[in-house]
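Shown here: the complex without one of its protein chains, the others still in place.
After this line comes chain A, so read on.
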C-alpha cells in the first residue's frame, strides 16, 4: 500500500484516500500536431519496472491534483510535488537519485 503526502493540503494518507491519474508530464498534442505526436500523446505510455512519475488526485480529501514519484517494484514513494510543473523539481530528482542511482524516466534522470 502506498502512503502519499498531498502537497496541497499536507495530509499524509494511504492510497484509498487518493485516486491515480495516470502518467505524469504528458504533453497534450492537439490541433496542429502531427499524427505521430498525437498517437504518442494518446497511446504511448511508460511501463517501467522501477522509478515512475504519476499524477494523483486527493479525491477523498482536498480534491486537488498533484504529482508523485514512486517505485513500481517496491511501492516506495520518493516524494510528491505540485501539479503545476513540467518536470520534477530538483529535490525530487535528488531523492530518487539517492535511492536509485542512475535512474532515468523518459527524458528525466
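Please note the rule applied: a contact is a pair of C-beta atoms (placed from the backbone, for glycine too) under 8 Å apart; a residue touches a chain by one contact, two chains touch by 3 or more; residues count from 1.
Following the convention adopted for this analysis, contacts and distances are computed from a predicted model.
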Choices "Sarcosine oxidase subunit gamma", "Putative ABC transport system ATP-binding protein", "TatD family hydrolase" or "Amino acid ABC transporter membrane protein 2, PAAT family" - which one is the UniProt name of the chain not shown: "Sarcosine oxidase subunit gamma"
Listed residues A:8, A:26, A:77 or A:95, member touching the removed chain: A:8
Interface with the undisplayed chain - residues on chain A: 8-11, 13-14, 16-17, 59-64
